[in-house]
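Read through the structure below, which is laid out as structure tokens, and then see the notes.
All protein chains but one are shown at their positions in the complex.
Labels A, B and C are assigned to the chains in the order they are written; within every chain, residues are numbered from 1.
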Amino acid sequence: MKRLNIGLVGYGFMGRTHSNAFLQAPRFFDLPMQPVLKAVAARNEERVRKFAANWGYESYETDWRNLVPRKDIDVIDIASPNDTHHEIAIAAAKAGKMVMCEKPLGRSAKEAQEMVDAVERTGVPNTVWYNYRRVPAVTLIKQLLEEKKFGRIFHYRAGFLQDWTISRDLPQGGEGLWRLDVAVAGSGVTGDLLAHNIDTAMWLNGPIAEVSAMTETFIKQRLHTLTGKVEPVGIDDASACLARFENGSLGLFEATRYARGHKALYTLEINGEHASASWDLHDLHRIQYFDHRDEGRVRGWRNIHVTDGDQPYMKHWWVPGLQIGYEHTFTHQFMEFVHAAAKGASLAPTFRDGLATDRVTDAVLKAAQSRQWEKVQTS
Amino acid sequence: MKRLNIGLVGYGFMGRTHSNAFLQAPRFFDLPMQPVLKAVAARNEERVRKFAANWGYESYETDWRNLVPRKDIDVIDIASPNDTHHEIAIAAAKAGKMVMCEKPLGRSAKEAQEMVDAVERTGVPNTVWYNYRRVPAVTLIKQLLEEKKFGRIFHYRAGFLQDWTISRDLPQGGEGLWRLDVAVAGSGVTGDLLAHNIDTAMWLNGPIAEVSAMTETFIKQRLHTLTGKVEPVGIDDASACLARFENGSLGLFEATRYARGHKALYTLEINGEHASASWDLHDLHRIQYFDHRDEGRVRGWRNIHVTDGDQPYMKHWWVPGLQIGYEHTFTHQFMEFVHAAAKGASLAPTFRDGLATDRVTDAVLKAAQSRQWEKVQTS
Amino acid sequence: MKRLNIGLVGYGFMGRTHSNAFLQAPRFFDLPMQPVLKAVAARNEERVRKFAANWGYESYETDWRNLVPRKDIDVIDIASPNDTHHEIAIAAAKAGKMVMCEKPLGRSAKEAQEMVDAVERTGVPNTVWYNYRRVPAVTLIKQLLEEKKFGRIFHYRAGFLQDWTISRDLPQGGEGLWRLDVAVAGSGVTGDLLAHNIDTAMWLNGPIAEVSAMTETFIKQRLHTLTGKVEPVGIDDASACLARFENGSLGLFEATRYARGHKALYTLEINGEHASASWDLHDLHRIQYFDHRDEGRVRGWRNIHVTDGDQPYMKHWWVPGLQIGYEHTFTHQFMEFVHAAAKGASLAPTFRDGLATDRVTDAVLKAAQSRQWEKVQTS
Partner (left out) sequence: MKRLNIGLVGYGFMGRTHSNAFLQAPRFFDLPMQPVLKAVAARNEERVRKFAANWGYESYETDWRNLVPRKDIDVIDIASPNDTHHEIAIAAAKAGKMVMCEKPLGRSAKEAQEMVDAVERTGVPNTVWYNYRRVPAVTLIKQLLEEKKFGRIFHYRAGFLQDWTISRDLPQGGEGLWRLDVAVAGSGVTGDLLAHNIDTAMWLNGPIAEVSAMTETFIKQRLHTLTGKVEPVGIDDASACLARFENGSLGLFEATRYARGHKALYTLEINGEHASASWDLHDLHRIQYFDHRDEGRVRGWRNIHVTDGDQPYMKHWWVPGLQIGYEHTFTHQFMEFVHAAAKGASLAPTFRDGLATDRVTDAVLKAAQSRQWEKVQTS
């Protein structure tokens, strides 16, 4: 079987989820190419060596610039902090490598646009790791929408609520904390969390035309790990917006790291003329589904445990009632990327889809500043 | 309009729920007779006078023996402790009065049998206050069963879990605590709580043929309020049984006052070939309903909020989504009793139905002693 | 005991909930005055006579103008459509009558301001029926906030989701449908549903400073029952806003009658530094409460069944685990109004509180038009 030689950049949280996907996908799915964990690149040699050994990478590099041009690499997977995506992706595309990139694609739509230009110019297969599309329950909602079960859509709402940065003592920057450093992350929860909500929303409900927004930074200054000084916090701690979808439906979105009690509560709900559905990440294998066409007296929200063989992805795993975990979303996306790549195609969400999301998050940040409704850029 | 003159015995918790029902029923439902709160009887004159004033009773008595023969009384409602049911009901029947009686009907099937004999001999309309049949959600399950939505029944399980007697410092006997005094109550949770489970079970799923059971008294002695001495506890604190229904299905029942964290958690579930349903008292306006005939991928337990106008009883109350309280189960039962009484008929659960439940609880207590399966007495 | 003679205007849904409260309050609570259902006024004589008979009103009027000046009336209760509130309340205040008024107070802040002026000029006790403050569970959240359990507040979000106007065939105007007629209602869901969210929000979390909003009318024209013609729909079918509270926290609000599957889903959640709480009307007796000070491994959202005697209002009703219904919120508010009125005082939410809410809903409607953030008027 043809091999797909993978070069990973980054050994953090996402480096682990991706590596796991590379190893698990061929065990549970038929793939047209055999993934090979060829090399991983990251700066700290001791740690990258250890990471490579743990996950079975054949080799490692301490500079991604050495990884990209390697002849034995087919695909570059970018799992390093946001400020590196732009440069690595463009270099990879120029080197003719396929590219998989963590989200958000760029720190801004401008960066993302250049990345799109690069991959489209060379035509390399690409994808962005908006992994929540591949939760079986979320995919089921997509299928139900495509089957026109909902009728005209009136409302879409989503949130991503966390509480891990409430303490004033948490520093910004450095290992595991770069998400609080605006220079690295680009933005706060808007790019980190709201972007997930937006990507799924547009996948399920189509383009967003315009937004009104507010953002807030509750803790105004924090110790910066790298400088050793207390410095202003540049990221948004919370972000919320009203949105108009192109199909006329109304959107409400909110992301925050200050919602005490919520760990990673990604929720979404869509209300149509005939049916509604909702999902949340803390019970990721369930959807709630309401169908108005059910008999009146026994009409109710159906609590569906998405673990049966006729539901998305699940026949490849265990038996009904036995759930899979968060990490399997990456396994599913990688599995489908291999199928696309084998045909020379990109996999949605592509870089172009990632750009679309960056345009919305840009509009959110702009609207929060301008205190006006802002149109989402379309080209 | 013809009047229905009511004479209530007892001013405790149940005296209040019944009085409220008498007042509320005609406001929300069309009744063929006008209920009149004619008199209430209880021993403590100061308290009974106050109770009568509060609820609008026209008069009061300090001895039920004076109430029963009164010419201006049509129906005797027995809401006094269990050890009084037998004598009052028989006296009322002999006096030609209709009788409503709190559950359990007797402290034993023997007492209940004599009460049945009395009302059947004189043909007076009668009912037993197993109020949970008239929770709209429970009534809905009954309707669905009658419409044959479930197919063959395989399983029925129910429980009634409380935690209010765990403390060793709680005395037995006296005001509000007669339920811990076996001489007054007849039994512990078997007659108080399990009896509710059994009544509903037989209404929904037919007669129970035989049981195996265990009971336990966790706190073996308690201060008796009336004697002032620490005395052995005669009631069962917990009671559980396996049961065979006549239709071949399997039953599991459990009642306890030692399930920490549960206030009054009456739960029931019935599993049939095609459908299943469940309910619990802590969310009394909801049922969970599963219908295997739903399309596979979107099959799930329907969480039905039983508050719409096409659901049992609800068109008489508010609007969809707005729930009613526990006390309205009594309002519903009384409303239906007035309709039955106007035709000279009894209302299910009748005294005969109450006897059937007492026979099952007797069998449970006997099986717990004999350590054998015990047949439920049928005549 | 001193009597409180009540004159009710309106015999619709709210006329029923109020009348029930007048009858129930003295049965379950000690009141300093005895409520008397003196008279009800409404236009249709046959119906008002029947209503008076059903609820025990001593008399009726077919014009509220005859009711207001009656010497035997102490308090005017306005339960008629929104377009009548202004005129009746001002007339009642001028006549020196206490006034209870359904929400929203006015169809606009301008109307409400004049009503406030009227009652404050004559000093008559007054209240607005924002009944959800008196759900025991919601009151418990208020108490926890007052005890400073939450610390600094970061977020507040609330919604009121219904689905009863989705059908195109539903007419606007006329019996039971005046809420769709903008001339009568003043606005659509903004005044009808969002106003409830706003009232509770400001009670729990303080004043709202500014809003950005969007509204939508999904069905643009409907048959008007009164004219017999298809006419433009003037109300908003959906309304959502971003809000800044004066305490710096962020607010998100949404009301709609197009959220398929939701009957009357009023939800609220508040997130503070140390604790969070949420509630929804479909399970009105529960709150979810999270306290970060709990031990880490066993920290979770506490599902609290607000039915114990130490929880707000509940010792007056049944026993733990047994819930009360929607209508009891009116009973609680009326009970507290009688206590206030006995001292010549108004009860929160007063007309002034009702005005504050109307100012927010006015700002919401204005912002939806202006596409700008709008400050909430403060004087």
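Definition applied: a residue touches a chain if its C-beta (ideal position, glycine included) is under 8 Å from a C-beta of that chain, and two chains touch if they have at least 3 such contacts.
Keep in mind that what you see is a predicted model, and the values were worked out from it rather than measured.
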{"item": "Which displayed chains the hidden chain touches across the whole complex", "value": "A, B, C"}
{"item": "Touch with the omitted chain, as defined above, among A:Arg260, A:Arg299 or A:His328", "value": "A:His328"}
{"item": "From B:Ala112, B:Ile141, B:Ala185 or B:Ala240, residue that would touch the chain that is not displayed", "value": "B:Ala240"}
{"item": "Chain not shown: contacting residue from C:Ile6, C:Leu144 or C:Ala341", "value": "C:Leu144"}
{"item": "Sole residue of B:Val36, B:Ala259 or B:Val319 that reaches the chain not shown, by the stated touch rule", "value": "B:Ala259"}
{"item": "Touch with the omitted chain, as defined above, among A:Glu45, A:Glu58, A:Asp72 or A:Asp283", "value": "A:Asp283"}
{"item": "Absent-chain interface as seen on chain A, which is shown", "value": "13, 17, 20, 23, 26-27, 54-55, 162, 164, 262-265, 281-284, 305, 307-308, 317-328"}
{"item": "Residues of chain C in contact with the chain not shown", "value": "140, 143-144, 288-289, 291, 294, 296-305, 308, 310-311"}
{"item": "Hidden partner interface residues of chain B, rising order", "value": "154-155, 157, 161, 163, 166, 212-214, 216, 218, 238, 240-242, 244, 250, 252, 254, 256, 258-262, 271-276, 290, 292, 301, 371-373"}
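Operating definition for what follows: only the chains that are shown with their structure count from here on.
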{"item": "Distance from chain C to chain A - Cα centre to Cα centre, in angstrom", "value": "41"}
{"item": "Multi-chain contact sites of chain C, meaning residues that touch two or more partners", "value": "262"}
